[in-house]
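A single protein chain has been omitted; all remaining protein chains appear in their positions.
Letters A and B mark the chains in the order given here, with residues in each chain numbered from 1 onward.
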């Protein structure tokens, strides 16, 4: 009688088990092929030192710079509640909010470190992306990492590529955020 | 002679390869079916401005609020070393500690942003969960993201759903944390 589980089956099953094991530590994700992509614009309007432009501000420093690398405001920490829009216009209706912090952290040039939540509450998206990373401003584009998500973005991970598009003194800057998720559930 | 690898095999193998590729970017995780779940209670006892209740405090502000949205203490940053219990009673033996920070970050209402480690060192669990997220207090429940883990929680990811259960002025609040891990190793 012929065996129910014949040789080709065994070979196939073996290949399968091997491929699954490899999968565990070296999955294939193609950087060019995110499962979700959004381009958004983040606007930061910093309160001035005297606090006289409250109505026109969405962020504020909560520490003074340290005495280290003073010209690059090393150690200045800013908390923000910033609007995020679908186009470059600050006055467009926000599609999300960005709430979190950044602080300047380089002695010899301007760089900052960001950690924040991108909070969506629109008909299009409800949910949050948590993002962190180094803003190396001397480079044209920088990559932050999307480390978690909730709601529509349940368990998401990915990359947010940021570009400074405008900077008006210390009052205003705009970041283009090209958000690419590679884990979608 | 019949080919060893016949047509049905090839079809199956093809389906398999396709399904594995899809797997890479769109794995299936069911929000209703975490691989690990724990309900814990986080207790925060904030030191008062004069520092006179040290014995009864587990957290302290390290910055003053900014002059932006003053009524909602925008920019006030708190560092905590808070007990975590299995039931709602602050005086129950802690099963974990929560060490990290939160800061208030909304101009027009109370919201905060948390980043912390949940440190377990008991017979039941040894290890750490690292958690971050937006605490949108105007909503009944909010989701933080578990972005990494160590020890018993090696490489974990998931969601921590928090609910404010008690709030006594600015001195005390208790968060119920319903922690659901979806990646367990």
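What we mean here is this: a contact is a pair of C-beta atoms (placed from the backbone, for glycine too) under 8 Å apart; a residue touches a chain by one contact, two chains touch by 3 or more.
Everything quoted here is computed from the prediction, not taken from an experiment.
Engineer: Taking the full complex into account, what residues of chain A touch the chain not shown?
Structural biologist: These residues of chain A touch the chain that is not shown: 4-6, 9, 12-13, 16, 20-21, 23-29, 31, 63-69, 74-77, 103-107, 111, 113, 115, 132-134, 136, 143-147, 157-159, 182.
Engineer: Considering the whole complex, not just the chains shown, which residues of chain B touch the missing one?
Structural biologist: Here the touching residues of chain B are 7-8, 12, 16, 19, 23, 27-29, 33-35, 47, 51, 54, 57-63, 77, 79-81, 99-101, 115-117, 119, 128, 130, 132, 147-151, 154-155, 182-185.
To be clear about the criterion, only the chains that are shown with their structure count from here on.
Engineer: In steps of 5 degrees, what rotation angle do you get fitting chain A onto chain B on the CA atoms?
Structural biologist: When the C-alpha atoms are superposed, chain A turns by 120 degrees onto chain B.
Engineer: State, to the nearest whole Å, the distance from the C-alpha centre of chain A to the C-alpha centre of chain B.
Structural biologist: 18
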